[in-house]
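Removed from the display is one protein chain of the complex; every other protein chain stays in position.
Up next is chain A:
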Amino acid sequence: MTRRAVVNALLVLAVVALFAVPLLVDGGASEYGGTDAAVTEQLEAEGYTPWFESVFSPTGDVESGLFALQAALGGGVLGYVLGRLRGRRTATGPGAPGTEPR
């Protein structure tokens, strides 16, 4: 592995650790409710009634699926672009401008 790849792998590990360690330390004591929902609950508890409803409200599992769809679309496009950029570089070869693609 090149030094570059090692650093990249360590950065990925750092991100995973940043979110995994609190989960492990916590040991299931917290429910990890969303902050957005926390605010809505707080406001409703103080007596606020929302004056408009969502035009379409998916139920729990459908909602999870749609969130996964959103992430998949983004991840797919991101992977496609990075793959194309990498392919373009390796096809021309480093420091070899105008080299015919293999």
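The working rule: a contact is a pair of C-beta atoms (placed from the backbone, for glycine too) under 8 Å apart; a residue touches a chain by one contact, two chains touch by 3 or more; residues count from 1.
To be clear about the criterion, contacts and distances are computed from a predicted model.
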item	value
Absent chain [UniProt protein name; select from "aminomethyltransferase", "Cobalt transport protein CbiM", "Branched-chain amino acid ABC transporter substrate-binding protein" or "histidine kinase"]	"Cobalt transport protein CbiM"
Interface with the unshown chain - residue positions in chain A	4, 7-8, 11-12, 14-15, 18-19, 22-23, 26, 29-40, 42-43, 46, 48, 50-58, 63, 66-68, 70-71, 73-78, 80-82, 84-86, 88-89, 92, 95-98
